[in-house]
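Only one protein chain is missing; all other protein chains are in place.
Right, chain A next:
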Amino acid sequence: MTVSISSYLMVALILFCVGLYGALTKRNAVVVLISIELMLNAVNINLVAFSKFGLHPGVAGQIFTLFTMTVAAAEVAVGLAILIALYRNKATVNVDEMDQMKR
């Protein structure tokens, strides 16, 4: 039994939109970072699906996913480190309280 490419793409698109929605609306900074991970993983689903069912199937897509996963991990690590630094100065992880610079 094979699943068609469009199903994979649809899952990825939905995951991307859920992630984007979460990143833009959630108050908790950690949840925002998790939502960003969802967006990046949607990309991975796309790449792996395309490397099997794309117009020109090949292994490059799977190699690309390895890079995106690694970089996504690094990105979250930096994000969490900055969040901890922020938490030390102002004991909150709520994004809507980070409004010191609004004018």
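Everything that follows uses one rule, which is that a contact is a pair of C-beta atoms (placed from the backbone, for glycine too) under 8 Å apart; a residue touches a chain by one contact, two chains touch by 3 or more; residues count from 1.
Assume contacts and distances are computed from a predicted model.
Trainee: Choose one: "NADH-quinone oxidoreductase subunit N", "Cytochrome d ubiquinol oxidase subunit II", "Oligopeptide transport system permease protein" or "Amino acid/amide ABC transporter ATP-binding protein 2, HAAT family". The correct choice is the protein name in UniProt for the chain not shown.
Mentor: When "NADH-quinone oxidoreductase subunit N", "Cytochrome d ubiquinol oxidase subunit II", "Oligopeptide transport system permease protein" or "Amino acid/amide ABC transporter ATP-binding protein 2, HAAT family" are compared with UniProt, the left-out chain turns out to be "NADH-quinone oxidoreductase subunit N".
Trainee: List every residue of chain A that touches the chain not included in the displayed model.
Mentor: Looking at chain A, the ones touching the missing chain are residues 12, 16, 19-20, 23, 29, 32-33, 36, 39-40, 42-43, 46-47, 49-51, 54-58, 60-61, 63-64, 67-68, 71, 74-75, 78-79, 81-83, 85-86, 89-90, 95, 98, 100-101, 103.
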